[in-house]
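Quick one: the structure is below, and I'll ask about it shortly.
Removed from the display is one protein chain of the complex; every other protein chain stays in position.
Think of it as A and B in the order they're written, each chain with its own count starting at 1.
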Amino acid sequence: MSTQVPHAEQGIFQKYFWSTDHKIIAMQYLFTGMAMGLIGGYLAYVFRMQLAFPGHSVPGFGIVTPGEYNTVVTMHGSIMIFWVAMPVLIAAFGNFLIPLMIGCDDMAFPRINRLSYQIFLLSAVVLVASFLVKGGAFGGAWTSYPPLSASGAYNLTPLGASLWLVAVALEFVAFLLGGVNFIVTAMNSRAPGMTMYDIPMVVWMIVLASIMFMASVGPLIAGAVMLLFDQTLKTGFYDPARGGDPLLWQHLFWFFGHPEVYVVLLPAIGIVAELLTVFARKKLFGYKTILYTTWATVIISFLVWAHHQFVAGIDPRMANIFSVTTLLVSVPITEMVFLYIATLYGGSIRFHTPMLWAVAFVAEFMIGGVTGIFLGASGTDIYLHDTYFVIAHFHYTFVPIAIFSVFGGLTYWYPKMFGRMLNDTLGKVHFWGTAIPFNLIFIPLFITGAAGDQRRTYNYALFAEQSRPVLQHLRMFATFGLLVMLLFQLVFLFNFFWSLRHGRRAEANPWMANTLEWTVPSPPPHGNFAKLPTVYRGPYEYGVPGRIDDYWPQDVPN
Amino acid sequence: MLERYLTGASTYAHSIDHLFLLIAALVGFWLIVAEIALFWLSFKFRRKQGRPTQYVTGEEKHLARWVTIPHLLVIVCDIVILVPALIVWFNIKQTNPPIEQTVRVFGQQWAWSFQQPGPDGILDTADDIRTVGELHVTVNTTYRFELRSRDVVHSFAVPSFRLKQDALPGRTISGWFRPNRVGTYDIQCTQICGIGHALMAGRVIVETPQEHAAWLIRASNPALAERESPPASATGASIVAEVRR
Partner (left out) sequence: MSTRPISNTRSVTGIPSARLITWWVIASEIVIFGGLLATYVMHNLGHPEWRAAAMHTNTWLGALNTFVLLTSSLSAVLAFKAADTLDGAKAAKFLRLTALGGTIFLVIKGIEWTREIHEGFVLSSGGFWSFYYVLTGLHGLHVLAGMIILLVVAADAAKNRELQRVECIGLYWHFVDIVWIFLFPLLYIAR
């Protein structure tokens, strides 16, 4: 990590655990998220093995009981979204990039920033600890629908259910604190000369994601308190026998839950915008249009939540409205994807590892996008709702978001973060070893879903239609894909830790990029900029006619 | 297209299958177009010595139309999908065809149970037939179902019928189906409902009128039913055994 010692009196604890430096906090989020990602991956291994070989002992886990299966799928979903995608995409990249990219020395409120991570760490500890309590960790799905989640008599994980809620609520508070900080920093602390349209796309996206998160999570925080009281203090907010309504939770959850998809999507497409432009040596195709389509997506995504509830017992007339809004949200997203593809036109594309991830992100995310149409169209959703088709669909969005863009971002900013280059060959091995098996996992699951496989089912033995050998073979095939994909992650981990010490030393701007973080040494010293920069142009001035260099850093005067 | 993966056995299975096919064709076309564009551009504009990049902002009219026109076409396709999707939904969930039979469906941890009128054809009388895990229906008959849950949220799903509806405690949700093919089909619970979620299997047995009449006589006569293989209790015992494991 960073080699310079800003204040000689700082000890290890002060420097790495109590620091207010945005770069250290970013690393804290990154490593916590990566550790949680390993847990989430392990859980995926456990339940995929159970599905492929039902009833057999899973190496490294043992026999999976129905209760454990529920716990494992619940925790996989919760961890991957709340403790991997959120901290890595928003908090790690946001913390590291925002001050550097807008040309200032730190976040506007460094101590709030530190508090945000500490609360997040606490939430992660609470969640992991819930595995150890009596009854085990929560097993009522990451959506936590009451009455199942509201009563220990129903879910049989009473302590786990409450700890899960506490952990999620703490995580929300952490990201609210982090989010307001990001928003204020990006609004107020930009370098002189940096107008709204000179802000790198990834900063825009992380800030917009923070605003979305803030605007959607509030009701669910209140709802979580109510659910906690239902569990522990015998209230009846969600209990129909006592005047409550189980659908209320579903509305509160999905009013947050759907925007949440875009909360993690936006930073990912921001990262991809940086990668595509740098490695294609191209200006972003329609910067402003991308920004407007993002705003449109942000707004419409607040009006689509009930498409998760078409058959949940809501008024069937409501489904029509939400079908329309759901297809409507595809309009700006399609435009955005088309603009990304168009950005490649006329470029001079260098296929380093980060660029492979970026192109793969676009390619795979489109599959996730179009399969969403089947589910947003209320007619087909009757059949496909809560089948593996849904699982395959959202993994085709979430895996590009939380895996592809993150690896793209990490391999791109690694030299800036750690001062050394990653090995490009190992990076490419890891890329192909991840991208190909990813499709091998989820294409079969589209088929099993279309054949009626219902979700969160630990064993299909009692279902004649689902027990057909061909479906079981597809499940085994998917599990095989996962095993290969997990194995190749070892290549990344090796590359990551080996390069920390043995990678080639990185100069300040190894990719010849325009944005401000590349104007400082790698890794940046405490305080980032020796002399705070002034900005003269937008972030994507590549291949400007009449210049010798094909790039034009933002801080170079005309 | 869905028929290839799972038989359709109700009248609306076909409309859902057709809708699926329509969506698959339209989005499949656009997906292929977009993927080809992506990979072709990636290949065509890969780095070559001596070929500088073009400075393009995206506001040039002759270039922007390559994005705008496909985008407008996509919006047209959205509408082409949306209209039939809403029609299918309306026909299945918002209309009530003339009902010939009524059945009550109860979800509970972890079994489906059913209440049907006995030989008198009237629900809530002494000869009502109550079954666990098995629903006997007559082919080509329109059934109204009244769905309830006794504890948590369940979801009553008959994949071959393309039928799915959540059961909520405290409410009765009704809907309809009309089986059009004789056979035995799975009933699933598609909403996680506790550790026995995977054990909440049932079967719907679609019978000819004659078979159904025969079943009705057997089921409403306990002495005859006794001699049959015990359906309900066996499922119950295996559930308990399975969960205890």
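Methods note: contacts are C-beta pairs under 8 Å (C-beta built on N, C-alpha and C of every residue); 3 or more make two chains touch, one makes a residue touch a chain.
Computed from a predicted structure; not experimentally measured.
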- Item | Contacts of the hidden chain among displayed chains | A
- Query: Which listed residue (A:245, A:424 or A:550) would be found touching the missing chain in the intact complex?
  - Reply: A:245
- Message: Among A:122, A:159 or A:184, which one touches the chain that has been omitted from the display?
- Response: A:184
- For subunit A, enumerate the residues touching the unshown chain of the complex. 20, 99, 104-112, 176, 179-181, 183-185, 187-190, 194, 214-223, 225-226, 229, 233-237, 242-245, 248, 252, 255, 532
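In the analysis below, only the chains that are shown with their structure count from here on.
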- Message: Under the stated contact criterion, what part of subunit A meets subunit B in this complex?
- Response: 65-67, 69-70, 139-141, 145-148, 154-156, 240-241, 245-247, 280-287, 289, 310-313, 316-317, 319-320, 323-324, 327-328, 330-331, 334-335, 337-339, 341-351, 359, 362-363, 366-367, 370-371, 373-374, 377-380, 382-383, 385-387, 447, 450-452, 454-460, 462-466, 542-545, 550
- Task: Sort out for me which residues of subunit B touch subunit A in the complex.
- Result: 1-2, 5-6, 15-16, 19-20, 23-24, 27-28, 30-31, 34-35, 37-39, 41-42, 45-48, 51-59, 63-64, 66-67, 70-71, 74-75, 78, 81-82, 84-90, 92-94, 109, 151-153, 155, 157, 159-160, 162-171, 173, 184-186, 188-199, 201, 203, 242-243, 245
